[in-house]
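What you see is the complex with one protein chain gone and the rest in place.
Chain naming follows the written order as A, B, C, D and E, and within any one chain the residues start at number 1.
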Amino acid sequence: MPKLIEYQDMAPRAKTVVEGIAQARGIDPAAINNVWKALARHPAVMERFAAEMKAAFAPGKLDPLTKELVYLAVSITNQCDYCIASHGAMAQAKGMTEEMHEEFMSVVLAAQKGNKITTAYRVPVDAAFEEK
Amino acid sequence: MPKLIEYQDMAPRAKTVVEGIAQARGIDPAAINNVWKALARHPAVMERFAAEMKAAFAPGKLDPLTKELVYLAVSITNQCDYCIASHGAMAQAKGMTEEMHEEFMSVVLAAQKGNKITTAYRVPVDAAFEEK
Amino acid sequence: MPKLIEYQDMAPRAKTVVEGIAQARGIDPAAINNVWKALARHPAVMERFAAEMKAAFAPGKLDPLTKELVYLAVSITNQCDYCIASHGAMAQAKGMTEEMHEEFMSVVLAAQKGNKITTAYRVPVDAAFEEK
Amino acid sequence: MPKLIEYQDMAPRAKTVVEGIAQARGIDPAAINNVWKALARHPAVMERFAAEMKAAFAPGKLDPLTKELVYLAVSITNQCDYCIASHGAMAQAKGMTEEMHEEFMSVVLAAQKGNKITTAYRVPVDAAFEEK
Amino acid sequence: MPKLIEYQDMAPRAKTVVEGIAQARGIDPAAINNVWKALARHPAVMERFAAEMKAAFAPGKLDPLTKELVYLAVSITNQCDYCIASHGAMAQAKGMTEEMHEEFMSVVLAAQKGNKITTAYRVPVDAAFEEK
Partner (left out) sequence: MPKLIEYQDMAPRAKTVVEGIAQARGIDPAAINNVWKALARHPAVMERFAAEMKAAFAPGKLDPLTKELVYLAVSITNQCDYCIASHGAMAQAKGMTEEMHEEFMSVVLAAQKGNKITTAYRVPVDAAFEEK
């Protein structure tokens, strides 16, 4: 099976998922991103991921850019190149300026350091941070 | 050397760091969090982390809660219990409601899934996401 | 030193390791995989890894495909591209159908989510799960 | 909000999820595991995780024990203590003997080593492993 | 089976491993560390780990403290609490002063930052760093 399956070659279940995403984004289904072309071989996994992404990015209390930054922070920490490239581009499309990007990176790197410091020094959780 | 060094027992350089943090937060230096009590044995590392945290959370283009959420997203991905406890509490103090927390978790978990999917299926980065 | 050392250019200790693997797989030593060509520069590391792989995949209570799936699950979690490519191919060679692959991915992704959820919510281990 | 919410104190949506799981396992809803008591504060996340777990462990081409081993392999790699404890117990309940457990650990550790070796030596993927 | 098996309750193969370690360290077998008491249930895994540790720490070109620092650096990066506690103590026993510990932490944290920066900015490897 090829690594990437183009829209026109997908099975009906995969096509339906792609059409839903394409419609929501106002793009042609044939222009869908590679991640969906790769997932097309496994329609059940594909449907669940599409539904989960839709729910995660549905309008709510957090604004769309904040959500992209959270997604990007996870992707940098996991060192996922595809996700950094794609959600970096989406964060820019949703308003992330170069200045915001730099501030974001400062927080990501500070967190990274804080994570390793508290682990390396085996710091016990303060009583004040424990939920009752 | 004890694992945690109380403020009154710290060396002068460590005391200065703690006083700066305590003043900025409007708390008593003796009430400083455990991470600083653990770091006190290594003043140069402590000074750099304090300076980095101050710079990362300095007023800027991203609001304080967004920064906490980014910090928390990194900490969950790295599975740092101390950081999840402390920055979870800080996010609540900066306005994260239960509803926002749930939305945040939805994005973190979707990102987690996206990261592993693109890796497992070895998805190549779309040309559209490459910077020129 | 070149990154990859071809079989005919390997030192005797490395050649011996490759010959053992080639014989067990019924292939020509010159057709050995890249990982062994890279490891040839460090024969002691190479010998230990070859012995460990042989022991891990020796006939036993778990069938060969189950072992490949376990190996692949670790590799996806660690995000090791080489290992996903090579052990994905080996899993297919040992009988993994497209349907099984999809089921496998469903479990890997559910585990990934479970891991992050229990960490993010700081869930204490149930008494029932503690060994006496 | 308390860290763990007991069944009788859960909101209706959370109660429904717990009842579904309890029924499938043949247990009392009040005896549900801690992970669900922790998730009860976020019913949408809870519902999605319950549905994903149900789908992942639905009868299929892979037997239940193989799925538990895959789940456990991911959990060990991610170093999730709760998941190792809980799914270790479930694997035993589904037939994992001490002998199978040892074989499983051998594969997990060999994979771990293989992952780091191919990364450390920067091994390029063999052409034979690339999908066409 | 209990989580930890005391020396006097171990099976013969496990006892032999423990005796070898105890002799090399000049301690009583009953005073062996918990990791070996836990591994005793799986003698083949135990024997391989003992042999691998012995080979890794055998006298060679790198001095014993350097090896402990490398071991500790891996353990901090993986966030393994047991390993940080045990190999932190061993590093001190092999001569790591508080000053050296602080320098070590500075390098670990700089590396952590460098790792995440090069990933987040998707930095291509310089031609000068590629092996021919």
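Methods note: a residue touches a chain if its C-beta (ideal position, glycine included) is under 8 Å from a C-beta of that chain, and two chains touch if they have at least 3 such contacts.
Computed from a predicted model, the values in this text were never measured in an experiment.
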item	value
Sole residue of A:Ala14, A:Cys83 or A:Leu109 that reaches the chain not shown, by the stated touch rule	A:Leu109
Absent chain, residues of chain D that touch it	76-77, 79, 81, 84-85, 105, 108-109, 112-113, 115-117, 119-120, 122
Absent-chain interface as seen on chain B, which is shown	1-3, 44, 48, 52, 55, 131-132
Contacts of chain E with the absent chain, listed as residue ranges	3-4, 33-35, 37-39, 45, 49, 52-53, 55-57, 60-62, 66-67, 69-71, 73-78, 80-83, 85-89, 97, 99-100, 103-104, 106-119, 121-126, 128-130
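The rule is simple: only the chains that are shown with their structure count from here on.
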item	value
Rounded Å distance, chain A centre to chain D centre (Cα mean)	22
For chain B, residues that touch 2 or more chains besides their own	45, 76-81, 85, 105-106, 108-109, 112-113, 115, 117, 119, 122
